[in-house]
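For this depiction, one protein chain was excluded, whereas all remaining protein chains were kept in their positions.
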Amino acid sequence: MKVLICISNVPDTTTKIRFNADNTAFDTAGIQWIINPWDELALTRALELKETTGDTIEKITVVAVGLKDAEPTLRKALAIGADDAVRIDAEPKDAFFVAEQLAQVAKDYDIILCGIEASDYNGSAVGGMLSEFLNIPSVSSVSKLNIENGDVKVNREIDGGSETLSTEVPFVAIVQKGIALEPRIPSMRGIMMARKKPLNVLPAVETEALTEFVSYELPPAKSACKIVDTENVKELVDLLHNEAKVI
Amino acid sequence: MDFEFTEEQLMIRQAARDYAERELIQDVLERDAKAEFPTRHIKNLADLGFMGMIVDPKYDGGGMDTISYVLAIEEISKIDSSVSVILSVNNSLVCYGIEKFGIEEQKEKYLKPLARGEKIGAFLLSEPEAGSDASKQRTIAEDKGDYYLINGTKNWISNANSASIYIVIAHTHPEKGHKGINAFIVEKNSPGISLGPHEDKMGMRSSDTHSVMFTDVKVPKENRIGEDGFGFKFAMKALEAGRIGIAAQAVGIASGALDRAIQYAKERKAFGTEIANHQAIAFKISDMAVKVENARNLCLKAAWLKDQGKPFATASSMAKQYAADIAMEVTTEAVQIHGGYGYVKEYHVERLMREAKLTQIYEGTSEIQKIVISRSLLSD
Partner (left out) sequence: MSVLVYTENWDGKFKKLNFEQVSYASEIAKNINTSVVVVSIGNVEETELKKLGDYGAEKVISINEIKLNKLDNQAYTKVISQVAEKEKTTILVFANNYTGKAVAPRVSVKLKAGLVSGVTALPSNYEPFTVRKKVFTGKAFADVVIKSPVKGLTLAQNSFGLIETENKAQIEKFVPELSDEDFRTNVEDVKKITGKVLLNDAEIVVSGGRGMKGPENWGPLEELADVLGAAIACSRPVADEEWRPHEEHVGQTGKIIAPNLYFALGISGAIQHLGGVSSSKYIVAINKDNDAPIFEAADYGIIGDVHKILPELISAVKEMKAAEN
């Protein structure tokens, strides 16, 4: 089987978020880019499967839609252990646009892994869209992925529990927490080998974005602590329920 | 002139940072308290290729440049210098020494397992009465025809217990002064080698330091490195390279303390505002940052010279002396900024301060570095 991991290039999760002067674009100055954490866990799981299932997995490819500045994260994925990488040469405009670009590569793979969301635009859409473009099954919120005697078994999280599913291949697994414990750190050997692994650049297909991010706003600064009277504990519950909306 | 790191150098720095922040931080306080060797971490770092990262891939090394090495040592030292000293001794003293001056058979037999991190190396130069003054060796390696017989005592040996391969500096012809010195590869399990007790150190407590006693230890002839009498030059060359590792370690200790001081100053409040808003603290942080940046640049310059194949002895001495001295200053200030919290172990800065002290002492004290630097400037 051939496995594809769709990778999104996101700002390091500790980044302080800033926007340009008129708040119409994310300020990328000085940003350190990383592999979207969910995508990195997907890659980790793919490598674990390759190591533990004999010859079942013949190749692991990573793909990203992006300009040249997306290449360092792809090369990191190669250093961690992917066999080859593809960059589709286009600025990722929206999920629809990205999914349609990815479809041209993904059609040749059996297991396609996408992170449940990217930590920047939190869209949770590319994996599902990609599966529909390819007209193949998808399973979302996947927390376990196994191959048993050549059959794919997945666990998906549902409200208050989880389900075990079998699925035909090819399919798209949209993965989340639990799929792998921790991303791998590339070894010196891996970094050296990545120099020789192919990173192919493909032209973008003609398509359009259906959505556009037009402006941004930072949340208001943290306000002072609201003190609730000891005699009125119920008010605290009201505030948490109706104002903060966290219970 | 180019101050940009390559993509690969950044990837290695990140790999070292990830390991330190994910793994080393977990038990660094406990290992420091118990003076416990970081066995598990050394195994993991060996698997990642850090133990022989600058060794040529044909000897199973990582094939990385010295800049990458400096970045990795700095990141690890921000969290845990006991681990970085083990790496530094293995990479830049032992592996470097054998790779640069050893013969093919020695590389095959000793360098490969060292570079893979399956075995750890130690560098045995210091003696009870000879520190960095390598010409005053009292350890004797008597030429017995087809082998050498080593007798004597070595002091302050990092990795003494964990290592299985020693490089031992000893006198073969005391009458010839420093020209009578040789360097030998000695397997630790050779009969006649015994270890003194584990040194109860002030800092870097989870690296194992012992004295090592040699009593009629037989070393085969083929384990001598270089021509007869090459040992002094060998030791000097290895130390030149080793100093870059210790400079990087000192930079890491200082920059780790600076990071913690900045974080604390932004969180801790006094007189109604974060202490970072008090100029007394803000200026301290500014001074610390300039020193760290200077030290880092000196260290990278020395590494760059080495990578370019240019002479780097003076540069590595400058880097080591300056970085060690400012590490002491910066960690002391970091403790001061933390106030009472800085004096307790939980905040790490007191440990960084104890670790900084050693960088001014080992692999040539700051005073010895000044001798090296001044001689290079003043000699005709």
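Letters A and B mark the chains in the order given here, with residues in each chain numbered from 1 onward.
Basically, contacts are C-beta pairs under 8 Å (C-beta built on N, C-alpha and C of every residue); 3 or more make two chains touch, one makes a residue touch a chain.
Worth saying up front: this structure is predicted, and the values here are computed from it rather than measured.
From the set A:Ala125, A:Ala180 or A:Ala194, the residue in touch with the chain omitted from the display is A:Ala125, counting the whole complex. Here one chain is not drawn; of A:Gln32, A:Thr52, A:Thr164 or A:Asn200, the residue touching it is A:Thr164.
With the whole complex as reference, residues 29, 264, 267-269, 341, 346-347 of chain B touch the missing chain.
Remark: the residues of chain A touching the chain excluded from display are 11, 13, 15, 17, 19, 94-96, 99, 116, 119-129, 131-133, 136-141, 156-168, 171, 174, 177, 209-219, 222-223, 225-230, 233-234, 236-241, 244-247.
Note that only the chains that are shown with their structure count from here on.
Every residue of chain B that touches chain A in the complex is listed here, in rising order: 7-8, 10-12, 15, 18-19, 22, 47-50, 53, 57, 61-64. Remark: chain A residues 72, 75-76, 79, 182, 185-189, 191-192, 195 touch chain B in the complex.
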